[in-house]
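The structure's right below; bear with me while I get my questions together.
For this depiction, one protein chain was excluded, whereas all remaining protein chains were kept in their positions.
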């Protein structure tokens, strides 16, 4: 029986990236649906709920993706609401790669270290990946600061995280390199989540911050967010700090993504959300 | 050579249900086209007519589906008009599952019994499944009554059946339980084709109808159309009558659906319409 993955997203064209990755993870057939509206979800999900029964149901699964994370969350809600009793299949949420990327970044920081008790700064952290990195760091026991150019935006995001993810994250306004340097005071863990090609902190600023131990940057496009590291850095020591660049994080992201897809087909009742994907990442040998 | 099924329908998203079922029937690749307009059919069909030749042509086939049966009939007409001489592939029509569901329901009623000469009542029978059940019962030799809340609607449907399917079906108006009871007079076979979750006839009404022998209900959502039976009833005796519920019919429908898909690939010249699907269902062991 073929392993079938129903791919749902609101973007007009279903992500080719996610489809290729699904095939490489062992999926036999992706049924790709782009341009999905929330009111279309129920009938599409019925198509995998009611076609196979009993143990065979684990050969069908759902992936919710797309670049618009808020749209994808509505689709995901629709998927979960459609299931009832044993009529359900496993489902993974990874719109914009946010869950797998966040899991990869925090796994890089967590491996072989105790993050609990450390102070972490998530620079430009209000996007889907930044908020999820902040969430995972908080769950690892860090005191987490999350920055935005707009204080009210940072505050809004932190309130939302408290409500939805039950984690306490502190909002900080950072509009320039000087404010970035001030926010770095006492920080042990720095994660940079800015837009591709935007420098957020210069080398001198983080080099003189003695408390800083580890840095990660998810921006793969030069100039990177953190001056002085390289996208390929994978635990490289830079000025006495350990650095992880976007390509090293991206490689682990691909492994986590594939492992999460494979996990979907082990039973028909898994929800591969941020927590489950991060737990899975923790079990993987690199 | 891969078994390729070209799936055509007018709904924007090609049915996931039918795609999964096709794969489970052994199709190697579904090429799913949703949102198909009649004027697009010719070119799409050329894509399966002209790519493989000779005996290989039987490895390509077409499925016409979608929830809008009238639209699907226009697509089906377009498919059949595109074929010429040996340039044709096998094609199956099952918009809204109407042919396979009707075949399954009537097979349940017909197995091990002689339907010829019996009086049958198709309650709320003006939809795609109801009209097809009425057609098959008439072809089995039943005297068939078909009901609607609107007499003119029932009359229109029966005229259409006479013209298109060459069967005589009698229109009856049934607006409530009392009229349903009156329509049941002398009836041996009752089939209920109402909307999901709508009760059409209560237990006391059919229990006291001594002529009644067999009942089937294609509504799977409680309350069922016929009070006192269960969706899982599969030939269960209820108050001296034999009952078939929607899940039992649905299980047989899935088997018929898969068998019909498999039959498509035996030669390049089959038309799996209501008649052919019902004939195939009659040859299947359950």
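Observations, loosely collected:
The first chain written gets the first letter, and so on, giving A and B; residue counts start at 1 in each chain.
Criterion: contacts are C-beta pairs under 8 Å (C-beta built on N, C-alpha and C of every residue); 3 or more make two chains touch, one makes a residue touch a chain.
Fair warning: this is a prediction, and the values are worked out from it, not measured in the lab.
Where chain B meets the omitted chain, the residues involved are 1-2, 4, 6, 29, 31, 33, 35-36, 40, 43-44, 46-48, 50-52, 60.
The missing chain lies against chain A, touching residues 12-13, 15-21, 23-24, 32, 254.
Just so we're on the same page, only the chains that are shown with their structure count from here on.
Note: centroid distance chain A to chain B, computed from Cα atoms, is 46 Å.
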